[in-house]
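What follows is a single structure, and I will ask about it in a moment.
Removed from the display is one protein chain of the complex; every other protein chain stays in position.
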């Protein structure tokens, strides 16, 4: 396999990239000047040095010194009594943009697909359990599960519940889920039954 | 204008139909046999005789005898203490399919667009006011507003609130709205701020 | 079945209309005034009187008196030596809009699907054969097949060739096909092999 084909293959492993676009990427690199490519290569090899995983919530953050906690986990004004468990780093970004939550987060790192018998080892289920156990000794009052409202997200909810509900129940603490109902853009005519049931239950 | 052009123009007034499809419809009529077209014409002219507007909720229903109330409004086992106001007949269908609501309905017949200065005369705002006044003397406890979660729907909500909130407040009865939050298919990453705020507020 | 359901079912038979939109159409009729619906019904039942099929090309046209030929077939300045066979009336409209053709047309009325064993009886294959035979005695020099460039269109081309090629060959007249190549909007990178081959062959 030629170097060009190797490069195309690596680009094909990028999320959402097919053969044709991977080839475009390789041609893009070929037309960029050497300084640009050198910088790109340097950032790719070095990014893990300057970006690290937060020890507490496991999201990635840019480390400037030797800090091990991200800006949210190290902030003094966040509410440490609540922990919102999400699938991805980008879910945290969306919540922070909304400015509606001031508690802490935990990034599970994936979902438990309903149909595939994918191993759940990549998920940080063990780390979540340990985090909940530690935080229960430090004022944790509520764990909120915030996975997608789809089969994989709901399967993940059940999986995580089975792990942490006993811990929370033993301490008489709450396990909650993000509320369901009509979301922005919803019309009754096109909403599914579950959404309508929840919209009625959560009426305000 | 030829008869063909007249027919095409009438089909263009059908909801969601443009010039090209209106022409297709006219050609469809041209290729159908006379018996088919006669039946279609008879149903079009006669439909208002057999389908009538419910005197109470204003949705259309097929009348078999001289009844003036639809099957929901005339059912003995519906909860008459709650009234859900919706835009369209099809919203009622969606709620009934979900099987989550056993109260009564009221079809407003449209929305109050935010940007257009469309007259609100076609809406049954006066009829809604009269219905609420009458039902308040007969055990009404709650009016639920169930319009779409978009600018027009929200503008309609404010318009209807301005009309019926005083009536309900005077009798110490509730005016509520369908609950908001994550709907089926929602992912945090793609949800807007309002939806996330509501999802957090309505967590369960 | 109620009259409303009957009307919805008839609207569902309209080209491209599903259950939901058919229901909308029925509601549209219910909200229109009686005069509007009476006019619609009258046009539906009477359209076949005022719009008739051209005896020569078989497209529909609005008849004002007792004419049996459409404006194209009865025009004195069209080139009667060429006959373009197309699937639908709307194909003629597109050709006339382009202003590129001054010969005559024949509307086959459908295609011969490649996969379905649909009967070909609805197609005007017999009428086309008769038309070609008659026109051969009146100066016809060329029949052009103008079906879609897709499996059904190409299957139809083969079917019609089998019927009229012998007639034309016997008189030493031409059977041609609309030219293939890059169409407006085409980019080489996304063009299929056949299109590129034809583009090269038809280079000018």
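Here the chain labels run A, B and C in written order, and each chain numbers its own residues starting at 1.
Assume a contact is a pair of C-beta atoms (placed from the backbone, for glycine too) under 8 Å apart; a residue touches a chain by one contact, two chains touch by 3 or more.
The structure presented is a predicted model; accordingly, all values stated were derived computationally and were not measured.
Q: List the neighbours, among the chains on screen, of the chain that has been left out.
A: It touches the following shown chains in the full complex: A, C.
Q: Of the residues A:28, A:97 or A:174, I need the one that contacts the missing chain.
A: A:28
Q: If the hidden chain were put back, which residues of chain A would touch it?
A: 2-7, 10, 13-16, 20-21, 23-30, 34, 36-48, 50-51, 60, 62, 89-90
Q: Could I get the residues of chain C that touch the absent chain, sorted low to high?
A: 86-88, 90-91, 93-95, 97-101, 144, 146, 148-150, 153, 176-204
Everything that follows uses one rule, which is that only the chains that are shown with their structure count from here on.
Q: Give the residues of chain A touching no fewer than two other chains, as numbers and ranges.
A: none
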